[in-house]
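The block that comes next holds chain A.
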Amino acid sequence: MLEVKNLQVGFEEAGKITWAVKNSSFSVSAGEILGIVGESGSGKSMTAMAIMGLWPADAIVRGQLYFQGRKIDFAQHKAWQELRGVMMGMVFQDPTSTLNPLYPVGQTVAEALCYHKKIPLEEAKRKALKLFTSLGILPAATRAQQYPHQLSGGLKQRVALAAAICCKPSLLIADEPTTALDVTVQAQILNLLTAYVREENSALLLISHDLGVIAQTADRVLVMCRGVIVEEAPVIKLFKHPLHPYTQLLMNSLPRLDRNVLHNIEKNGTAASSVGCVFAGRCQYCREFCLLEEPALKTITENRKVCCHFPLTKGRSS
Partner candidate 1 sequence: MKSALVRRFLQTVIVLFGVSVVTFLVMHAAPGHPLQANPELRLDPTAIERWLQLRQLDQPLIFQYLAWLSRVFRGDFGESLLYNRPVLELMGERLPSTLLLTLSAFALAMFLAVAVGIKIATQQNSWLDRLVCTISLAGISVPNFWLGMVLVLLFAYRFPILPAVGMRTPGDGSILDILQHMLLPLLVMVAGNFARYVRYVRSAVLDVMQQDYVKAARARGLGENEILYRHVLPNAAMPIITVAALSLPMLFTGAMVAEYVFAWPGLGRFIITSTMARDYPVIMTVNLYTASLVAIANFIADVLYLLIDPRLR
Partner candidate 2 sequence: MRRILATVIIVLFMMCTGCQNNKSTTGPSLHVAALTGPLTMNPLFLRDTASAEVAALLHPQLLVTDPETLLPKARLFSSWQLLEDNLTYIFSLHDDAYWSDGKPITAEDVAFTLRVICHPDYTGGLFLPLRYITGAEGYKQEHSSPFADGAISGISIIDEKTLKINLKETYAPFLTMLNFAPLPAHILSQVEVAKMESHEYSHKLPVSAGPYLLAEWNDEYVHVRANPNYFLGKPSIENIYYRYIPNLEAQLIELLAGKLDLIPTAVKVEDIKNLKNNPEIKIYHNPRLVYDYLALNGRKVNSPLADKKVRKAFSLLLNRQEIVKNLLLNYGTPLYGPLLPLHFAYNKALQTDKVDLAAARRLLVEAGYNKLELNLIYNVGNAVRENVALLLKEQAAKIGIEIKITLLEWEAFLAALNEGDYDLAILGRGVEVDPDLTFHWHSQSRGNSLAYANSEVDQLLDQGVATMDRSKRTEIYQAAESIIVEDAPAVWLYAREAIHAATAKLQNFTPHPESIFYNVHEWTLAAEGEEF
């Protein structure tokens, strides 16, 4: 379905390129929900933007991208024009800022339908209403007339979802789709996303810093740290037995009933060095070798990959 090879996203500043995403390779297949976790700044959003072809104008993007077997050239911005909205859809974090405040929400959806399907506006509006009903934006006819500021956060995110999936894309990217929402609404949105993937057999790239969301929804998980995929594993295995110290750190930072101490993720360990493991500065198991040699993403077992010189064994996990 989607295959990303050696993706690099960087920014040039004063002649020096800082890489936000370093040499990442992964793939998603139809009907699969791939979660990407990582703290902010780990490069997960930039990865999503690169796939959508929406990287900032000053970014440098390299690598190969295969979508449904077709190669897409990063040098050609136009390549995405026919994919976005039709084959690829995206849901963003904050529905308040991602809906145009000047248009009734129904129109936002109808506009996309109208544009991509080349159908008359009236018909597009009817289709949008149907979609609203199926996504629980009720009563659809009234809601469609309303403006973003008149809707609750959950409804707005449903509208954003409707706009993203109205043309039934085979790849849906959801970048922190529930972060700005109440916990009760979160589940509803995640259910809708899952339902869409199951019904349309499309792929979903779910990006979140929230391990709970990932655990609940994803089939497979990528863990990203400082632009590098440090671990890749099916969701159950990952949570049961993380292989990378960073994954472990993320999990330990989750509040749990059986522990009364919350671990902070110390972000500012040593300054990022250009050589060695990206996590070395903060790794409690760090050895001298880790500071000198950059590890590669290697396959440990089937479906499991880790990017660490000394992956965790069961005994070492705390």
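In this text, a residue touches a chain if its C-beta (ideal position, glycine included) is under 8 Å from a C-beta of that chain, and two chains touch if they have at least 3 such contacts; residues count from 1.
Basis for inclusion: all candidates are chains of the complex that A comes from, given by their letters.
In this text, all values refer to a predicted model and were calculated from it rather than measured experimentally.
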Which of 1 or 2 touches chain A - same complex, any copy: 1
Footprint of candidate 1 on chain A - complex, ascending: 52, 54, 57, 80-86, 88-90, 92, 94, 97-104, 111-112, 115-116, 147, 149, 160, 163-164, 167
